[in-house]
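One protein chain is absent from this view; the other protein chains keep their places.
Chains: A, B and C, in written order; residue numbering restarts at 1 for each.
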Amino acid sequence: MIPFQFITAFLLIFMGVYAFLYKRNLLKLILALDVIDSGIHLLLISFGYRLENNVLPTAPIYTGYETVKAPMVGPLPQALVLTSIVIGVCVLSLAVALTINAYRHYGSLDVNKLRRLRG
Amino acid sequence: MNVLPFVIIIPLLGVFSLPLVGLVGKKAREAWALLISGATLGVTSKLLYNVWSTKETLVYTLGAKSPMGQGVGFPVRIVWEVDLLSAIMAFTIAFVAFLAVAYSIEYMRHDTGLEKYYVLILVLELGMLGIVLTGDIFNFYVFLEIMSIASYALVAFRNDTWEGIEAGIKYMFVGSLASSFILLGIALLYGQYGTLTMAYLAEKMAANFTLTAKIALAFLIGGLLFKSGAVPVHMWLADAHPAAPSSISAMLSGLVIKAGGVYVIARIAFSVFGMAVNLRTLGWVIIFFACLTLIVGNAMAVVQTDMKRLLAFSSVGQIGYILLGLGIGLAAYGTKVGEIATAGAIYHTVNHAIMKALLFMVAGAVLHELGTKDLNELSGLAKTMPKTTFAFIVGAAAIIGLPPLNGFASKWLLYESSALFNPFLGAIAIIGTAFCTAAYIRVLYTFLGRPSERVMKAKEPGMAMLLPMFILVGAIILMGLFPWQISKGVMIPAASMLANIKGYVLAVMGGV
Amino acid sequence: MSDMGLIVKTTARATIPLIGIFGSYIVAHGHLTPGGGFQGGATIAGAGILFLLAFGLNEMRKHYNHHVYSSLEGLGGLAFLGVSMLGFSVAFFYNKLWHSGPFFNGKPGTLLSAGYLPIMNLAVGLKVFTGLVSAMAAIALYRRWRE
Partner (left out) sequence: MNVLGMDALIQFGILFGVLISAYLTITFRDLLSAAIASAAMSLLLSMEFYMLHAPDVAIAEAAVGAGIVTAVVVYGIAKTERWEREAP
């Protein structure tokens, strides 16, 4: 059952990169970055969810403070994904702010219109 | 008292307290930013002295009962790991950042939104310091993003001009894609090996090097080449660096592409993948990109008419030299040539940070006084701004590599090692320098030419702008007086500590 | 974007306090149940954004002061840094309050436990809430571009 998540994650990353390369609308590019990040998050979380001897692992926070009996999910990738989500929302807010500014200057959201600088 | 955590604590304190201090007044805010960056400089110089005098890798484990020293045991906690290369980088970062803050007090006086500006410049410094200190690969990603977000915002800081916005958007989208690639590489490494501490990762990787790790290495190197502005993907750099305010351009060109790009390539190639991957192949891959970068960057610099754009392309070219040294150091790992090349790369990193910061500050002074950076309108600047022109001459001579200045020593190390390694590479390096010389001679010719009317009305910038420039001039001349002492005493040990992969791993794992 | 209709306003009036209470619960119980400073702060900020969307920018201006919010954000950060410095005699980020603090050292699993973690959650929650609301207000304050 684990392959589902991996396949989905790689498809999400692939779709995001495709949209990033072939779309020209700035807000669409921002959404494409969001899709790429979601794919990486799903990949990381599924790395932490290891199936051992056909027993489903549980999160330590569900079982309370007494000794954990079932195998634990990896807590490290969850911390990583949380951090990554925080970073993602920062980047996204900044990108939207810049996009609004660019629209004020160029009157368009088209990437190809942003060609006034040479190079 | 251990100084290592203060390198992060002091800028963090500055960042958090700046909104509160800003309520007092404008002057208090500037003084506080200057004080914080000065204190960081002091702490990093102490750190550099400590590491240099003991020649040992410092390890600091966050939140542990005994943070210092060896033997992390079960490596889950975040580790800060400082060897001589990290300490040198940290000192350079704090030095240039301090001067940039001092410079921007006068340079940015007429801008609005300065409370954000000083917060962002300290965040940028914090991110770079974190990158060079950390020994944990995800913590590195976090600091990289802190640095990147601050620099996106600073490039687009003047959001009433289309130039800044366009450059900021290009930089931001390219940089975010590169960051996603780096995160994907880190995720694959975690999925394969189940750890994120660099040293433990290196140990596990040496035992079992799989295809997944190779793919992860490709993603990491690709993303980092994006970030450092190597040639196939250098276009954002030539837009972003000229569009930023000049004090920020000095930091972006001098520090960001090195701390976030070249330093991390060196750290990952040597310390993480060093024991597993075939270093010769990896080295040749980096050499390939380096030669491309070197030729294209310097050649493009010749044809520019915009002064800051010329400097930005020159930065691309100089990154080529640094990558060349690094690549030879990897390809000739374990030999004397490799050590010299790595030392040359480290030395050139420091030198280029100082020189390019000086040159961008000069460009900023010209822009501040004359309102233009078009080279066609700047002829005869030497008549009305002699001190600024003198600073520019020193910086240009140093970046070309004239003997009495600091650029000569590092470039000589690079020429020597590349010629010994493969004469063809030496020839390419010389060709790059020829282009570089042409570009700077052209600017000098303009400055010393017949004065135009517009230039005659100019005057020297104020003392607060001249002083940081002359401190950098002094640093260039001082480092030029003792080139071989510095390279023997500091750079060669740094290179040998970087090449000593086992030592880096053992410092954390405690001889397991 | 101006304010919305009566139905949205009435619903928002009813739900904003509930969202705020839920977010505060997530922040306060961060060390016991899933969640923590960031999640709770983002949830409360969601309430703020709902306010902004439902009542419009003019109403928001009456309740939003940029200086207050950025100062509070700085205070949250300083509190985080200060708490992480408490155990500095041992190590940066060492949990000094655990086992030896005046409070927050109760039986594990109760609210007053886990040393410095509840304080950190509060600090992070404050910082995230103020930061996200400030960012949202900054974006909303842009004038619409016209030809």
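Basically, contacts are C-beta pairs under 8 Å (C-beta built on N, C-alpha and C of every residue); 3 or more make two chains touch, one makes a residue touch a chain.
Note that the structure is a prediction, hence the values are computed from the model and not measured.
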| item | value |
| --- | --- |
| Partner chains on view for the chain not depicted | A, C |
| Contacts of chain A with the absent chain, listed as residue ranges | 1, 4-5, 8, 11-12, 15-16, 18-19, 23-25, 27-28, 30-32, 34-35, 38, 41-42, 45-46, 48-49, 54, 56-59, 61-62, 73, 77-78, 81-82, 85, 88-89, 92-93, 96, 99-100, 103, 108-110 |
| Touching residues (missing chain, whole complex) on chain C | 1, 26, 34-36, 38-39, 42-43, 45-46, 49, 53, 132, 135-136, 139-140, 142, 144-145 |
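By our rule, only the chains that are shown with their structure count from here on.
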| item | value |
| --- | --- |
| B-C against A-C, pair bridged by the larger set of C-beta contacts | B-C |
| Centre distance in Å when chain A and chain B are each reduced to the mean of their C-alpha atoms | 28 |
| Computed distance of Cα centres, chain C from chain B, in Å | 35 |
| Distance between the centres, which are taken as Cα means, of chain C and chain A, whole angstrom | 23 |
| Residue numbers of chain C (touch at least two other chains) | none |
| Touching two or more other chains - residue numbers and ranges from chain B | none |
| In the complex, chain A residues that touch chain B | 13, 17, 20, 26, 29, 33, 36-37, 40, 43-44, 47, 74, 76-77, 80, 83-84, 87, 90-91, 94-95, 98-99, 101-102, 105-106, 114, 116-117, 119 |
| Touching residues on chain A, where the partner in the complex is chain C | 59, 61, 64-65, 82, 86, 89, 93, 96-97, 100-101, 103-104, 107 |
| Chain A partner contacts - residues on chain C that touch it in the complex | 33-34, 38, 42, 108-109, 132, 135, 138-139, 142, 145, 147 |
